[in-house]
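Heads up, one of the protein chains got dropped from this complex, but the rest are sitting where they should.
Labels A, B and C are assigned to the chains in the order they are written; within every chain, residues are numbered from 1.
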């Protein structure tokens, strides 16, 4: 039996913070499914909303349940749903696309012009239940750890980034060892990269980078460029995966990239950047750059399934904390402080793995 | 009979200006050819050298003959030359590559780490004769106009840029209508672009853009982005060809580019640029960017031959002036003032077409 | 007012021939549209059905209205239709895809494993009305000639084939000058091909090939390979577009293809072919081959719109005959005899252009 109300973490006011409230269980349309959430993980975007930064102020309309990384069991299907069944264990693709714009009509739904994002533009998953279109539900192997199943969404960002070029036999630099950068290191290793450099200023994160497979974790306050050029016969790395959004890291990344190299950019600078050396970073070097938005729907999810299956990439070390949903404030603060990498929350109060 | 001395335009001193002098005809090695210059065209790089700007001061070592765009007749071949014959009418690929670096060994000689450039790092073509490696000599159809034959080198930059993605049925924006931008417009037209937008602040150049095939020449001081979005159902253009190096044009270009679009960047900003909106220009839009250096050796030259043959692209309107080599100062000044687009100089004193 | 019955050409029995009958106007579901047919064109597939050949016997289940190339006006929309409006002038994408298989979920709907084809697996358009999913309706410019609008479906096959590689500056061989081959010639011309060779045994078709832009129409009974090698400095053509399905033409095509060339194969041999020289045609030459099925949905349609707009490609010479729907038998016979290239039929009895 599906109840009519549920507990949820709500962005209640146009101010910092969040509240646990009792709200209505979402209703579903004919092509939607209702999912009982087993695990949800916290994204940097959620921290922006929690802290109510300028981006959040411009985009979020309280009161709203937020959160968008989740896994759970299907407990109801709309009348027209054919591809999902009751009790399927699913994760959610966060981007609800329009289906009608040029991007959607040409197989590039990840850059739909009219995208609505779960937990940003419509109610999210920091709750006992969430509704979403059946076409956005991804069926998991029932044996997959619910926290890892939830983290597939951000892992997919790393997959989209890392696999936007062929990595086998390549030297790779990952700038920024937040969760997505750490995921990318594991993916690059699984994809046969010859040597993986990784930079961050957080030494704990550099240690995690090594755990995920980085050969050369480098403090970005050191002379990263000289180190990399020296290690690559003066050529530089074949591939840059930019995960930080930090101007100095972006600059280091491009300086360490070889002529003709490839850069995939996922990190988001908070504002336009100054002193970007476009002539030397891009033109003279003849590099190719790819901007990464979301996940390819659903090629990235198939790749994700293959990478997480059989333990090819083990992301469990990155999910550093597992807490009941009620501990959301503690969880947010641990992520803001950098104490935690990825935190999983469990609406049923448990902290199962 | 090859004389021992020749007239040449020499960068004689570490100061602005240039002098016509009598210098030795260059000697050739066993794999070089000697070319009697029929026509030479002036590049923006030559103006930097002439004016002795900071870049020139850091790179050029006077005294040296400069100039690098030329065509002429082979009058001597080194002992080991097999692919070029006496009397061949040739143009020159400017980039002398090392053959040993990673780029050279993997079919990417256009980004050779050890490149030497004719007229910059070694003696150039503002002269009656020039020596170059036989492998850098490109044999032309004897009927090709010598001035156009000389201009194939910068035309090749436009070819490399414009054909770095497929243009047929695409909407294209060319930012910057200098000679290479104008070439690119003609190439995009020949390649089947659906609609070509072009921007510049020089109205005369916009008129030339129309001549070359631009559908929508736009004053870049107008609201270019709004105009383009309106003309493309709000999507933006499929392809940006950035030929200006001007930050405001680069910004307009990326704002007018559709999600998932492609940008080829050839223009060189004089210094690192401020306020580059990497998040919105690249990441969120999921665009692909390609930096363009030189010409693909020699794929670009084959493409150039096909485009200039049979009048598919007619670049004669862009060669606005034809003067004897002795008029080099007048020619430089006309280009600096913007009065001329491309000027051809003729060492034999004529101005034949 | 929409009537309840209509005239339609029906494959009535499991035997050669077809009959004009009065049948029910199709009913539509909530996501379908009903279209009043203005023009329909005849495809080779329709001739297979008409003649009741082995393929037709294995696939078609009479009685059924057949035909699949059409244009017309939307006269009714299902309740959930949002992207199509009454009175839109539309053409139809023939492939109704499942949306759930791997191909569909990864942007490759043109190779959906569960595709249903209009006029083959479900009722077709040789009729006054046709029903189809709204997502398969492509909105045309109201000024487009209805016969050309109908022929966009097979034109799209040619677009998919010809634009599967970059043609600008390339030498191209089109083997087979049926309607799709002729379309491909026009497309290659618009895409900037340097030189277009075309082969057929029908001299009338070779004349049409010239009209569409072929530089070298060649009787395939002549020494096509020697002619092409001679015309291309012994290299062979850059691109083969195989439109015939005839083994001897396929063999000629591969022999005339240069090392490293690209072949797109659309023609369907009636049965497995003997004597296919895989070692010399593919392996030693290092060629790339792409098999062409259907149209990319809907990238091909956007390309089609751009190519047919503004007269870039004029396919009106290929629509050699325009008849009322009642003259369907005459039309089929004219196509079978080769007298007609493409025939358009008009259910309202007219033959407007």
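One rule holds in what follows: a residue touches a chain if its C-beta (ideal position, glycine included) is under 8 Å from a C-beta of that chain, and two chains touch if they have at least 3 such contacts.
The structure presented is a predicted model; accordingly, all values stated were derived computationally and were not measured.
Among C:292, C:306 or C:319, only C:292 touches the chain that is left out of the view. Only one residue from C:265, C:313 or C:331 touches the chain missing from this view: C:265. From the options B:5, B:22, B:106 or B:316, the residue with contact to the chain not on display is B:106. Contact with the undisplayed chain is limited, among C:38, C:110, C:322 or C:342, to C:110. Remark: the residues of chain B touching the chain excluded from display are 82-83, 99-100, 102, 105-109, 135, 296-299, 302.
Along chain A, the points of touch with the absent chain fall at residues 163, 166-170, 190-192, 194, 302-303, 306-307, 309, 312.
The omitted chain makes contact with chain C at the following residues, 101-103, 108, 110-111, 113, 233-235, 245, 250, 258-260, 265-269, 272-279, 281-293.
Assume only the chains that are shown with their structure count from here on.
Shown for chain A are the residues that touch two or more other chains, namely 102, 108.
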